[in-house]
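Only one protein chain is missing from this complex, and each of the others stays in its spot.
As written, the chain order gives the labels A and B, with residue 1 at the start of each chain.
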Amino acid sequence: MKRRELLATSAAALGLAAVGTGARAQSPLKVGFVYIGPPGDFGYTYGHDQARLAAQEHFGSAVETSYVENVPEGPDAERIMTQMALSGADMIVATSFGYGPSLNAVAQRFPNIAFEHATGYLQEAPNVSLFSARFYEGRAVIGTIAGRMTTSNKIGYIASFPIPEVIRGINAAYIHAKKVNPDVELSVVWVFSWFDPAQEAAAAQALIEQGCDIIMQHTDSTAPLSVAQERGALTFGQASDMTQFAPDVHLTAIIDNWAPYYIERIQAKLDGTWAAENVWLGIGAGEVAFAPFNDRIPAEVQEEANALIEAIGSGAYHPFTGPLNKQDGSAWLAEGEIADDGTLLGMSFYVEGITGEIPG
Amino acid sequence: MDFGSINPVILIASLMVAATPILLAAIGELVVEKAGVLNLGVEGMMITGAVAGFAVAVTTQNPYLGMLAAIVAGALVSMLFAVLTQILMANQVASGLALTLFGLGFSALLGQSYVGIVPPRTPKLDFGPLTDLPVVGPILFNHDILVYVSIALVAAVWYWLNYSRGGRVLRAVGENHDSAHALGYKVTRVRILSIAFGGACAGLGGAYLSLVRVPQWTEGMTAGAGWIALALVVFASWRPWRALAGAYLFGGIMVLQLNLQAAGFRIPVEYLAMSPYIITILVLVIMSSNRARRSMAAPGSLGRSFHAAG
Partner (left out) sequence: MLRLEKRPSPSKLWNYATPVVAVLLTMIAGGILFMALGKNPFEAIKLIFWDPLFSEQFASYSRPQLLIKAGPLILIAVGLSVGFRAGIWNIGAEGQYIIGALCAAAVALAFYPAESWLVFPLMIIAGAAGGWAWAMVPAILKTRFNTNEILVSLLMVYIAEKLLAAAATGFMRNPQGSGFPGSRNIHNYASASNQELIANTGMHWGVVAALIAVIFTYVLLQRHILGFHVQLAGQAPRAARFAGVAPARLVLMCLGLSGAFAGMAGMFEVAGPARLITIDFNAGYGFTAIIVAFLGRLHPVGIVLAGLLLALTYIGGELAQFMLNLPAAAIQVFQGMLLFFLLALDVLSNYRVRLSFPSRSSEVV
């Protein structure tokens, strides 16, 4: 499998980046991180901060990292990135798609600084690199486990906002649950928030009352896990290993592992070989990882899940492989056809079989 | 995919739990506002209670000590507001907002070492066979202690406000602090005590989130619950039992819309989320326009500073 897609590489950026680092060979390379949440969220930002710490440890005194947390999208983010640039940062990492317009504006003013934008889609300057994780690969795996382990054949899904990232996850989970269990039904509840513990807990409760015996979530708090633990429903962790919040029912978790990517990119900047890219890494690159499987998962299901992880990781299998229809029954992918990244990145439809509508 | 799939008994039981944190905070703020003080710092006091309760519960491995700590912490942090507004005559709106800002930051600092920890479990009260009764069992006899505390608190506040001398003094102070002062009531002292009570209740509400509802500590975890509590007091037109009804209605709307979604109904979530506030405004209009019911309008001195001349 082609692990890295070089969608936008500019010779000019290469040259500029090389000059930028060359001039500063002696002092440590400065990397600034702009976080959308607090590192203490135990979810998305926690994952990024763990990776930052891992990179810091990897490079030791050759690299100096710093961060600003809870940065709102918009003018505040723009100012913080500019100030980081002025403070002598060589690389700036921003972790939310909403930083896009600001980040590109700052990048245009500081052509020597390498900008790494997680989950973004705008690339308006040669020194803006985009990276994201194929979390849907992880969703395919937990979808398979869920499909095997549900006894009520009803899976609940707590979703945040109707954006492609979330819709992709829902589709991937459903397709693979359905594959191993044709009777499976998926109930999606939209809470219109990334982080609202009280509402997420209520959503988990509602899903369990509707007969769901497995709860998946694409929101950041651990509240649904606690509800699941109490009510005896099975569940999965989000972004990090959340076993301790639901030791009996936490089957596994999709772990965001950004460390290999950060280390590689910082190394490139140190070497003067950094160039803007647009990469979307998954299980194969180790960016999407899993928490240890709970013993409750039967051995044969564990085997099946591991085989799927292996197949996706090696590139032998793509979670969006035809035949697949859209929800309205119209054809999407023919037999054996694989979804292209463009469609996946902008995914705004459910696949056939999912009931309910995407709000908005 | 039909309404029949939503079990009203379980719905009621879960909305009671969803409503408890905002009810606790609201009943405290209700007393504060009845005394003529508008404290917009509910969110800041809730989150302070949430972190203090969590920290003590984790350290002692006893959730009840945590709740007690949350009460104390909420009351203590509310004293910042009390000193500013009652002794130093600062503006209440600005002081309340400053308290929220401070509380959010302060709690995040205190809580740094408590991220990712699981607090001791708060058990449900044991009612023996009563829990297994149909309908009433799940609704009445299957909750943790704070659900009952919140209801008891509503009853106590209602009784105290209406049938005790202290309650009458408090209402007099809130209605018209100049006349209350002329009658010899200690306006400032009454208000400071009310603010402390409000802080204690908000703190307990915060601890309900961090110890029972979620249970976990994350900064900013109250996620606006304090602001909902403020709206709730208005919705209740400053009457304790209505605060209970309102909290269950607010909680109910949230739980019901999630249940409807889970049952497969297509509902415009983003617009439905506005409905509690629109309803609250309508209630407010009806209350204040009906002259015969003026007693239900806002306390006369709400938000105004009192300084005893002389």
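In this section, a contact is a pair of C-beta atoms (placed from the backbone, for glycine too) under 8 Å apart; a residue touches a chain by one contact, two chains touch by 3 or more.
From a predicted model like this one, the values you see are computed outputs, not experimental measurements.
J.: Determine which one of B:V187, B:A200, B:V214 or B:A229 touches the chain that has been left out.
T.: Candidates B:V187, B:A200, B:V214 or B:A229; residue touching the omitted chain: B:V187.
J.: Where the complex has a chain not shown, which of B:Q216, B:T280 or B:S301 is the residue touching it?
T.: Answering carefully, the residue with contact to the hidden chain is B:T280.
J.: Check the options B:I6, B:A19, B:V58 or B:A98 and report the residue that touches the missing chain.
T.: Residue touching the absent chain, from the options given: B:A98.
J.: Where does chain A touch the missing chain, residue by residue?
T.: 32, 38, 66-70, 72-76, 78-80, 82-84, 86-88, 97-98, 101-102, 105, 121, 161-164, 167, 192, 345-348, 359-360
J.: Mind listing the chain B residues that contact the chain we can't see here?
T.: Within chain B, the residues touching the omitted chain are 38, 40, 80, 83-84, 88-91, 93-95, 97-99, 101-109, 112, 181, 186-189, 219, 227, 230-231, 234, 270-271, 273-274, 277-278, 280-281, 284-285, 288-289, 297-298, 302-303, 307-310.
Quick note on the criterion: only the chains that are shown with their structure count from here on.
J.: Once you find the CA centre of chain A and the CA centre of chain B, what distance in Å lies between them?
T.: Those two chain centres are 36 Å apart.
J.: Enumerate the contact residues on chain B facing chain A in the complex.
T.: 1, 5-7, 10-11, 14, 18, 21, 108, 111-112, 115-116, 118, 209, 213-216, 218-221, 223-225, 254-255, 258-259, 261-264, 266, 268-270, 273
J.: In the complex formed with chain B, which residues of chain A make contact?
T.: Interface residues on the chain A side: 38, 40-42, 156, 187-193, 195-199, 201-203, 205-207, 209-212, 221-223, 226, 244-245, 355-357, 359-360.
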